[in-house]
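Just one protein chain is left out here, and the rest sit where they should.
After this line comes subunit A, so read on.
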């Protein structure tokens, strides 16, 4: 058997897992591993400028490809800088492996230089973690880590590796396990057929049904089947922020995103429904509003791989624990065998009602010919310039909601944002990860002048690797979402929500070796977009000045039901 050092084992295991990229930053306790990386060329290491960006880049890669993202950081500050990225991936169930260096085993607990109890610090934000106590265990630990990260409800797994376990002079036999068996971890592989049958019967009886599809449909590779099911039944479909793209955004059956900033018709459809088919969604507080007033007439069928998600916030009448893909497939088979038809007459009436809502309050905003540009116009121009076929990453705030509302995602894995944790600074590094995964694809990062500055140092990484990401900086000179809440709930007192002393983003982009553009007039927007996207091999930073007083609407009224919404600054339901 081949004899390898711990460091060589780590690298070989990455190769055996078929890892293309590892995002990281070197430091004392991982130097043995970096030396082993240097001596091979099948795993490419991407040097970021901050460890947080390494995690988001790996995360973006994972969301765009479905494959796990891999990160390497050193001990102490390197490791703690990865925490936000771990938490982001954990909240959105993204498969990720983070290898963190640790001080040598005999120094652990001595407050050694760059020592942090990373297992302890990361515990609440990982699916699982391992500490390497013996280099011999590395192949098995690596195998288990990839297995745990990518199966069941996916999530990040951390491996903490003390420096002595990777020492080049200590060699152990290496054999990568073909299979992994853990008596304490067995993710559900099938939904309960009896429950699925009950669900199908309920769907056949429904008079006002709705399919509510979340990020689990994308993670569980269920988009095609969900689309097939929705078309077969002619039911309206609404997507969560995380689920955008799992059902085509331009499909007439799509009533748009639901929840806090969901469309009027999506929230009305949910509230008025009699059967909700929730698929890979977790009925979280940004969707339900006040749980006591949530969809009073609805029976809930809830499909999810994670039993703990079912009936956590809202009781499910028909819970189905299982992989979305398998459950939907079985549902479709049952429909075929059953020859079941939904209540067409009732559906016709239901669709009339929904069309009515669409007509009354579709997505809209006011423009002012002589005034500043609207942020919504920027997203619409982006949609046009990219023909609706870009990978769009976003940061967090108003621009994120506009990018969710006004860009129609027709395919899964095209909309990449930090939905659960809401991590500002996610957008640019995530876009890097996507661009590495798909070098020829159009990748746009929709951001704001607040968020972009939380990981702006990555402009340097983009130059190093020639990543032609297009940064759409929707610059409203304020922390827009904070400001909106202050307008609506704090009497317009804008406490710390200004962005004073903004940098000259054009000069900044140029200083990093990229192309910068400043756009202040709407009539220049379309031309500038075309120009930017024509520069196929350059990163373009578009600094686009927009109205700083714009709000995101609709917006659910706190503590109300799903149908209680502000539709503009003056109108409410």
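Note that a residue touches a chain if its C-beta (ideal position, glycine included) is under 8 Å from a C-beta of that chain, and two chains touch if they have at least 3 such contacts; residues count from 1.
One rule holds for everything that comes next: contacts and distances are computed from a predicted model.
*Asks:* Consult the UniProt record of the chain that does not appear here and report its protein name from "Carbohydrate ABC transporter permease", "Acetolactate synthase small subunit", "Succinate dehydrogenase / fumarate reductase iron-sulfur subunit" or "tRNA-splicing ligase RtcB".
*Replies:* "Acetolactate synthase small subunit"
*Asks:* Determine which one of A:31, A:119, A:346 or A:488 touches the chain that has been left out.
*Replies:* With A:31, A:119, A:346 or A:488 as choices, the missing chain is touched by A:119.
*Asks:* Among A:45, A:67, A:104 or A:128, which one touches the chain that has been omitted from the display?
*Replies:* Considering the complete complex, A:128 is the one touching the chain left out.
*Asks:* In the complete assembly, which of A:38, A:113, A:185 or A:465 touches the absent chain?
*Replies:* Residue touching the absent chain, from the options given: A:185.
*Asks:* Please output the residues of subunit A touching the missing chain, sorted low to high.
*Replies:* Touching the chain left out of view, subunit A contributes residues 119-120, 123-124, 127-129, 131, 133, 148, 182-185, 306-308, 311-312.
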